[in-house]
Structures are given as C-alpha cells and as structure tokens.
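I am attaching a structure below and will ask some questions about it afterwards.
A single protein chain has been removed from this complex, and every other one stays in its place.
By written order: A and B. Residues from 1 in each chain.
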Amino acid sequence: MSSLGKGRNGSKVAPYLYLLPCMLVFAIFVFWPFIKTVVYSFTITDTRGNPIEFVGLENYIRQFKSPQFRNSLKLTFKFAPMVGIPTFIIGYILAALASERMRGSRIYEVMYSMPMAVASAPASVIWFMLLSSGQNGVVNWILNSEIRWLLDAKTALIAVAIVTVWLNIGANFIFLLTGFRNVPTELIESSRIDGAGYFTRLFRIMTPIATPQIFFVVFLDIVTSFQAFAQIRLLTPNGGPSYSTNVLIYSIYQSAIRDSRYETAFTQSIVLFLIILVITLIQFKTEDKVVYYQ
Amino acid sequence: MKRTVALLLALVLSVSLFSACSSSSSSASSAAPASSAASSSAPASSSSAPQTTADASAGKVKIVFWHAMGGRNGEYLDKLIAEYNASQDAVEVEGQYQGNYDDALAKLRATPEGQGPDIMQLYEIGTRWMIDNGKIRKMQDFINADNYDISDYEPNILAYYTLDGELYSMPFNCSSPVVVYNKEALEAAGLDPKTAFATMDDCLKTAEAIATKAGLPVGGSFTNYSWIFEQLVGMQEKEFVDNGNGRAGRATKTVIGENDAAINILSKWKTIAQSPYNKTFGKGTSESKQQFATGTVGFILDSCSVYVDISSAAGGKFSVGFAPLPKVNPGDTGGTSVGGGSLWIMDNGDDNRAAAAWDFIKYVTSAQEQAEWSMATGYLPIRRSALELDFYKDYLTNTNPELIVAIESLQNSKPNCAGGIMGVFPQARVIVENTIETMINDPSYTPEQAVQAIVDGINSEIEMYNRTNG
Partner (left out) sequence: MRWNKAKVLTVLGFIGKLLVGVLVISPILLGVSFSFMSPSELASIPPHLVPHEPVTYTYQKVLQSIPLFRFLGNSMIVCTIVIVGQILTCSLAAYAFSFFHFKGQRILFLAVLATMMIPVDSIIIANYLTISKLKLSDTYIALVAPYLTSAMGIFFMRQSFLTIPKELHEAATVDGCGHFRFWFSIVMPISKPAIASLGVYIFIQTYNQFLWPLLVTNTNNMRTVQIGMSILREAEAVDYGTVLAGAVMVLIPSVFVFIVGQKYLVKGMTAGSVKG
C-alpha cells in the first residue's frame, strides 16, 4: 500500500466524498446485480431469470458433475496462460525496444500499440480470413501448412489465443512503456556514464522502477485472459469445434443470453469470479515484496 | 403509484382510440389487395417520419415490430413497413431491428411486461418458448374472430406453427432446405441433377464424381447444420420428440434414438465424412456458403434463400442449381419442412394494438406482398396464389428458376413432417452440431456414440426446461 506517511490532514469524510461518484455507479450497475447473481445461483430460475425455487448447492453440484462444465473449466485454465504469458512477454519486449526516445521513435511506438485500437469485431473479421483453413489462408501460406485453424478441435483454442494475444499486446506495450519512460533520465544517464550495458539498464534500473506498471499489467492480463470473449464468439461460434473453445466466460454467455438458463450462468459466473479472485489475491500478496515505489 | 397512473392513461387512450381503429381496420384489409398501387409512392412516406406525433394525435394506433432482418432483407422490410403505413391511416408500425434471432429473443426475455413489442419476428425453433413464456396472443383467435380465410396459405408451411389444430404465429419469411450445387461441375461430371442427390449415398457418389471428373478441389460438403439434420429426420417421416412431436403436449424427451432416425442419418453421414471427396467447413452454413461461392466446392446443403447472395458472389463464374434434399434411405416417404421466421402478436393488454398487429400481418402475408418479398429476399412466398401472379411467374422463369425446386419440394411434403417442437431447440442445435462435428473429425467416434450423446444432451436440457416451466 501507499508508503505516504501518517498525519494526513483533512476531515474524516473527505476520502469518502472522493469515492462517492464511482461507488454510486458501482453500487447500481455492479454490486447490486452481483449480489443477485450470488443469491440466484442457489435457486432455479424461470426463463426470464426470476427465481422460482431455492435449491441450495444443487446448481453447483450439477455443474461440477457435468462433463461440459468440467471441459469448460479445463479450457479456461489452459486458455488464460496461453494468452496471458505471451501477451506480457511480447508487450515487454516491444516496450523495451521502444523504451529509448529517439528521432522517429513515435512511428514504431504507434505501430507497436496499434492493435489496441482494433476492436475485437473487425479484428475477428480480418483474422478469420488470415486463419482460413484452405491454402488461401495467409497463415497457412506462410507456414506452408494445411492446418484447419478454426475448424479443428486441436487447433481452434490456439487460433483464438493468437488473435487474443495480438489484440492485447498493444495495451501491454503502452502501459509498460509508460513505466519505462517514468524512469528519471538522470538515472539512465548516470548508469550510461558508469558504463552499464543495455540489458543491465533494462533489468537493473528500468524494470524495477516500472514495477507499479508491470504489476498492473500482470493483473490486467490475468483478468482479461479469463474474460476474453468477443473474439471467441465471433471466430468459433457455439463453443468451437466439438466445444474446444467453450471457455467458461463463453459458456456463461451461452447460458444467459442464448439458453436463458440463468441459474447455470449465475453459478458459472460465481465459479469464474472465485477463480480470478484467488489468483489475484495471490498476486496482491506479492505486491509489497516486488513493487517498488519511488 | 406511477404505474397505476400510466395504466389508467393507457386505458383511457385505448378506449378513445377504439372506435377509430375498428372502423378503419376493415377498410384497411379491403385496401390491402390494391396496395401495389400505393406502393409506388412508398419512398415519399419514409420522409414523413417526423410527422408521426401529429399522426398520433390524429388517432393512429402506434405499434412496435421487433425483427431480426439485417442488411438487404432489413432494408426491404423497412420499405414494406413504410408501404403499409402509407396504405392506410389507422395504424403506424415502427420496425425495430434487434439483432439476430438469438439476440432478439434474449432481449424479449429481459424486457419488462408492457414494454416489449406488439409484433415479434422469431425463428421457428422459438415456438415452444413463446407459447410457454412469451405473453402472446394466438394467431388462430384473430383468424376465427375475423373469419379470415387461410385456405390460400401453404398448409405445409402453416403446419409447423400449428399445435393441436391451432395456429400460434403467422409464417412470414419462409425457407426450405435444398442441395445447392455447382451446375457446371455437375455437368462436367456427367450427372443428372434429378438423380445425383436422391439419397445420402448418392450425394457421396456425386461428390466423388465431381472431384474426380470435374476436377473441383472439394467434391461436396455435407453441411453440418442441425436444421439439415432435423429435416433428415422428417424425410424419414419420423418424429423428433415425444408427445406427438411436442405438438400434443410439452415434449418430455427426444425419440430420435429409439425410432432409429438418428442412427440412420449418422451412420451414412459418418461414411460421407470419411470420404476424401467430402469436406466439412465447420458448423453451420456461413463458411460452407463462402467456400461454395468461390467455385471450389461441388455442392453444399443450405436454405433456398441463399440463391441471390451466392449467385452474385459467384459473379458469373459458375451457375447455381438447387436439388431437393436427399433421402436418408431409398424408401423414405417423408418430406421437408420450413425454416425461417414467423410473426407473433404479443399481448400487451391492449386490444387495439393487437388488432393493429393483426391488420399488419394480414397485409404482409398478402399474395402480392409475399411475392414481392420473395423476389427481394429469396424466401418462399407462403401464399399459393402468389405463385399465379404474372410478375412472380416471370421472376421464377427468368431470374430465379431454381426456387421452383424449393417450392415443389415443400408442396410435395406432408403436414406430419412439419418437425418437432420443444422449448430447448436452440440448445439442441448446438448439441447436435458439436456432436456431429466430433463424429466427423474423430475417426474412433462412432455414430452410436454420437446418437447417445445427442439424446442424453437434449434430454437433460428438456428436463431442466420442464422443471422451470411447471
């Protein structure tokens, strides 16, 4: 937490006033519906989402018994690192490449962060073409392969992960670059004078100083890779080939929006929420140890 | 408190409007056949939109129509609505596009009572849900009250939307399944379209001939679309679910396992899938359609409404032909049913708005309008007399001769092949397609396993549905 000292002045109400606007929005549009989600996950709902019968843990038991749900769970744990890790590594490399300001550097800065400007719908439309199963697909042409990317149960998840990584590297790059650029120029100059090489500077000075941003980006990657959704829906509709891209977040969408099985959607939402919560809590346990605040 | 006031207001308003509407609705229905004359002035009416408030004060009943027609079809539907609004001055319909059927249905479910549409367009497989939950008014009640003659409506189309002798919703945009083939390729393979796709086995032979003799990279694509699977159950004249195919009462289970309908289809399908001449392009029809349009695929299975799109995408490089859907077994006696959508009259507790909705539905299902709708969209006209209109005959002979195949195969079908009704059909489709996909791609996955997976999957969905619709 903040290392800023005690002895803050100002009234006791002040901090709450600063929080009021955001909390109001959260209360109406997040907390209240979420409380409903929790409560309704212990009920059976009609197809309009009204609870009609309290059933205790039945929904949870049914879900964990269902092979479909277990498949979704497995896919979720596979997909998140498949997306999160490459996204962070590529974003980090790009930010490191661009960390030094030089004439014309803006050109490639814009290029590296450009995928961020692309919404998942147009991105999916384009990647659908690039990942075409025939030999007219650019990816197959480059790899000289005949992989049926989006149509084969073995590759569909990888294909969707590739697209998701591409969509997310821009944001990773921007935030990490902000971190690297926060490093005071004096520090870099003095390390240059000391004769430190590029990698020494990157790992010993820039990376530690950018830890707040790195910490944030890791958090962001965890949350977004568990909740990546639009491109999955657009590239591999209805759960993908033989349900091979039916990750939890997609299954929730299907249950709530298409099947109107709200109690199923609610139960799955709680499970997904708990998964993300636990992982983030673990991450936050490490905050004080790894994050360096100036 | 506020609610009561609003209700009272609505009541007062509807009473005051009642006389205006009832007198004009009869004049509107008599004006319907002559509407083609008014239709030429339609473009002008669309610019009159800002006047609606003035119109409303003059006593028009305003109703809202939720539909799922985007793009070209949506554009034509807007035109149709404008024509209707211009043709009479008692009713003002506002068309609102709500995304595809799934999106529109999701939205309808979440909309509080009284704030939904007056007319709802929905896919055929939403029928049971609408009856159970939709707060709808039966179409049959309007037909009876109005003494409306529906003998001209194609019975094999009405059959789908008829449960226990009563019509629940009015078919509007109808399509039927066909084999869509590449004419030049079939010719080069030396085959006759009348026999080439007679049975599923014939389809495989045809795929082989097209690949080897006509040299197309893909002989054929037996499209993995659950609608086709359902139609193939009907081709065998077998039922999909119990309780009279879900029409005498709510279905409690699927019977395609015990009546062998599924295994007959899937064992042949497995053979087709294992052939190097057949290639399946994912689930549904969107990619197979695209691939076919490039001229590299001999045939696909799809809805007859794709003709215009595929022909124009083919850009004259080849011509598109239709053939009736294949039989599963050579001796099959069944036939095909319809897909597409129908119009529902929603119950918003207001007789005037319901009456206005009925008037609009009569208008858009007139022979004239259905013929024009068919020409604009590729859907089938639901009126028999539409087929006798000169301009439509011209269209069938000169522009879209293949549509006749679809019309005839529907006419040759039987009402008892209309297909099953259940509340979980959207889910069932996903189960069927995913299972068939696994069977196609996994050599060790047998048709028997596939049947079991489909039956179990659908039954557990039905069980949950019935539990929550006590």
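Following the convention adopted for this analysis, a contact is a pair of C-beta atoms (placed from the backbone, for glycine too) under 8 Å apart; a residue touches a chain by one contact, two chains touch by 3 or more.
If you're wondering where the values come from, they're calculated on a predicted model, not measured in any experiment.
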Contact residue for the chain not shown (choose from B:207, B:293, B:325 or B:387): B:293
Hidden partner interface residues of subunit B, rising order: 64, 70-75, 96-100, 103, 106-107, 110-112, 115, 286, 289-291, 293-296, 306, 309-310, 312-315, 317
What is the set of subunit A residues that contact the non-displayed chain in the whole complex? 1-6, 8-10, 12, 14-16, 18-19, 21-23, 25-26, 28-34, 36-37, 49, 94, 97-98, 102, 104-123, 125-127, 129-130, 134-138, 141, 166, 169, 171, 174-175, 178, 181-182, 184-187, 212-213, 215-216, 219-220, 223, 226-227, 229-230, 234, 248-249, 252-253, 256-257, 262, 265-266, 268-269, 272-273, 276-277, 280, 293-294
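Going forward, only the chains that are shown with their structure count from here on.
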Cα-centroid distance, subunit A relative to subunit B, in whole angstrom: 39
Subunit A contacts subunit B in the complex at 44-49, 52, 133-134, 150-153, 237-239, 241-243, 254, 256-261
In the complex, subunit B residues that touch subunit A: 102-103, 106, 109-110, 129, 132-133, 280-284, 287, 291, 296, 423-424, 426-427, 430, 433-434, 437-438, 441-442, 461, 464-465, 467-470
